[in-house]
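Written out below as structure tokens is the structure these notes cover.
All protein chains but one are shown at their positions in the complex.
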Amino acid sequence: MRQVTGLIVLLVVIAFLVSGMLLFIHPFGYPPSDMDDYIIENAQEETGSNNVVTSVVFDYRGFDTLGEATILFAAVTGVLLLLRTVKRREESS
Amino acid sequence: MAALITHSPILIIAIPLLAAFLTLPIGMASKKARNALLIVSLAFVTFLVIILARDISINGIHIYTLGATSPELTLPGGAMVPIRIILEVDAMSIFMGIIWATVSLAAAIFSLSHMASETGQNRFYTLLLLMVTGGFGMMFTGDLFNLFVFLEIASISGAALIAFRTRFADAVEGGFKYIVISAVAGLIFLFGVGLLYAQYNSLNIGFLANAMQYSTLDIIALTLFLVALTIKTGMVPLHMWYPDSYTVAPANITAMLVITSHACMYAVFRICFSLYGITLDATTVGWIIVIIGLLTMFVGVTMAVFQTDVMRFMSYHAISQMGYMWMGVGVGLAVLGNPEALATYGRDAISGGIFHILNHAMYKPLLFMTAGALFHRTGTRDLNKMGGLGHNMKFTLILYIIGTLSIAGIPPLNGFASKFLIYESVYQFNPVLAVVAMLVSIITLASFTKAFQSAFTGPQLPEYKDVKEVPKPMLIGMGILAAGIIFTSIFPGLIVERIVNPATDALINQAAYVNGIMGGGMP
Amino acid sequence: MIESPSGFWGPVVWIIAAIVALLIAYFIQRRGEKAYKKGVQSETFLMGNPKLSEGETHVKAHNIYWGFFEGLKKYYVPTITAHTGIINDHLIWLIAGIAIVMIILFVAGGI
Amino acid sequence: MMEYIPLNFPFLAAALLVGISFYILIFKRNLIKLIMGIAILASGVNLFLVALGYRAGGNAPIYTDVPEGPMVLPVPQALTLTSIVINVAVLALMLTMVILIYRHTGSLDSEKSRKMKG
Partner (left out) sequence: MLSKIVRTVANQLILFILIFGLYVIAHGHLTPGGGFQGGAVIVSGVVMLLVAFSSKELKKSLRERTLSIMESSGALIFIGLAFAGIGIVFFYNFLVGTPIFGRIPATGPGPGDIWTGGFIPLMNLAVGLKVAAGLSAVVLAMALFSSGEEIEE
């Protein structure tokens, strides 16, 4: 039962995604590019960096990068929190 | 002061973040300084939220462009596309912000003594502050990818905090379920963002709303957004992970997790109303939300009656109460294309749903915290093992009764006020919905009576003879929320007039949201 | 005061009504039997059976509403079986949700 | 300029990767395999994002000694970078929890290692 249901919903979702990818999205290699053209043209002047990707990462979308660094910080903190020692845990509880 | 208001959207997000980064170095030096940092930063954030709310009620939508030469500059240098990340705070966002600030402050005060005997407190508070950041970011951002990033911040810190008591096997299991669901939901959400980016080459909600055509890819993206975000709010039938995770977390964290699920709900509203808005097939989506809301309500409450674990019992009730909000807002969404019906009852339905968010965000954390107080003193969550605790824990008993009466919608408490709005307006849309909603309310009261009877009443059990009342910080944390409940109960008209109705209008008025970004480019 | 399409809600009226009801109840209680004997009448009496110890008189949580669950067995058994608690099943529901919502939206959109 | 590609092969590959990962998420009971499935889902989404930004015949968007020609879009690359780091963080946390689950229950099977249901 579970297998059959799983297979059916899987096929439906894949069919939708594949048809969307084949029929409706822009042709590969010819994307619409209003925002990116502005960034490519002005990145050197505005941020002074030759690497446009870096200027996007740290300047235009710097807040995302702050969030990303925060996620990494949260994950590291979480890992160290969860791997506290067995010994000390028993003492306190 | 003017500069503080101008920068307050980013300060509200960045100050808990800064405090989180400082917690570890400071906490290694002194415990007291760390606790002071926690409380002071959260109190300052609450203050900022209040002054920002005041400013928004006077001056309208608040825009903050990160990294531009001025905060209001959304379209630099003649470009027709917003380039940078823009925070857009309107009445709905700040409504969620007020809730989040209050509850996180109460939860932080509560945790000061609830967590006092545990190890690893420095990291615990770091993650708590990061979760606060994630919630505020989700509420204030006007950028889809940024929404994803903050969603992930909230989920990761939430998962680590759920699994905090690693000595219990089920705690780790709950955390694992939460992180798996969050990761899959987050990636599906990201796929949807990619689909929108592929067509319109932008990530800004206001710009996308302006350019939206509701093409085939947009429908696929809408589906991915809806399912990815509703699984995070625990909508039936996607709710099964929800009680597993919420049960095992420390009570203060569960209280905060409830609000993060409200933040995901807010994101759904934002996507339906502000991103898709007029192009949306509102009747279909509205009916999907209404029917699933109905199912959520009913399955949640019937499963809750069955439970004997107090936290699990309340988690199912949290699911069930979410159904009311979905139903109220879903009815409003279903008549979005019909201005007459919207004016007659649709707006009131949305108001009821949003008002219920506010009420739920006060009484559900309060109830979770009372459950945490019981766990703090008895060491068990099993209702079968409890009994007669009302003899010694009088304040907890009173707070529990306030929460129970409020969640069951007993007049004159605030739960009734919002349910009243929902019943009245939903009845005009379809009477069956209102009848089921009332039935669910009755079962809610019945099941809370059961929990009340088994935990608090009865003769004193011999094993709990010397149970004491919980420490003061826990009572203060719960008291803040109870005071909020009583205030809302006595002045429901004031709250609806000043806070809820502006939020409703901000949701319905898509043009204002787009104008905030595009400066009047709405077709 | 909240206005809704077909009514209004004001808590102050309710609070006044509640206070009046409480006062009436208090007066009725004052008119009651004054010769209440504390020692005798507060004892547990169970059909003449010997008195139970304190813990045994407390009704445990899983016994409350037993009849409700018995009566609704047809609903409860499948619902509880569906809550397997296996992470894969949660994910099946997620993917099934995507499939169902997509089908509904496309059928309704007429594409 | 490259020739026009009639089928969107990179997008198709991304959709299929997502499909494969859904298959793993549904049918594989081993928790480590589940995590691998999430990693594959992440790869699919990342491939989709980075393929969105490709422009036919484009160079990398770095001005240091770049040859003449159009540049590929920089924003999807930045998004992919962010998404990769997020996934690293999530995977680290998930693996930690699996280690702890194995410590507690001695099993990696998602059915045998579960404690809560109903």
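Letters A, B, C and D name the chains as they come in the text, with residue numbers starting at 1 for each one.
By our rule, contacts are C-beta pairs under 8 Å (C-beta built on N, C-alpha and C of every residue); 3 or more make two chains touch, one makes a residue touch a chain.
Predicted, not measured: the structure shown is a model, and the values here were computed from it.
The chain that is not displayed touches the following shown chains in the complete assembly: A, B, D. When the whole complex is considered, the residue among A:V9, A:I25, A:I39 or A:A75 that touches the unshown chain is A:A75. Only one of B:L38, B:A68 or B:M386 touches the absent chain when the whole complex is considered: B:A68. Interface with the hidden chain, as seen from subunit A, comprises residues 44-51, 53-55, 57-59, 62-63, 65-66, 69-70, 72-73, 75-76, 79-80, 83-85, 87-88.
By the touch definition given at the top, subunit B reaches the unshown chain through residues 7, 10, 14, 17-18, 21-22, 24-25, 28, 64-71, 119-120, 122.
Subunit D residues in contact with the hidden partner, per the touch definition given at the top, are 60, 62-68, 81, 85, 88, 92, 95-96, 99.
The definition used in the following text is that only the chains that are shown with their structure count from here on.
We define each chain's centre as the mean of its Cα atoms; on that basis subunit A and subunit B are separated by 23 Å.
A straight line joining the Cα centres of subunit A and subunit C is 43 Å long.
Counting partner chains per residue, subunit C has residues 80, 83-85, 87, 89, 91-92, 95, 98, 102 touching two or more of them. Residues of subunit B in contact with two or more other chains: 145, 149, 152, 156, 159-160, 163, 166, 172, 175-176, 180, 184, 198, 216, 220, 244, 306.
Listing the residues of subunit A that touch subunit C in their complex gives 2, 5-6, 9-10, 12-13, 16. The residues of subunit A lying in touch with subunit D in their complex are 3, 6, 10, 13-14, 17-18, 20-22, 25, 27-31, 33, 35-36, 39-40, 43-44, 50-53, 55-57, 60-61, 64-65, 67-68, 71-72, 74-76, 78-79, 82-83.
Subunit D contributes residues 18, 25, 31, 34, 38, 41-42, 44-45, 48-49, 52, 75-76, 79, 82-83, 86-87, 89-90, 93-94, 97-98, 100-101, 104-105, 113-116, 118 to its touches with subunit B in the complex.
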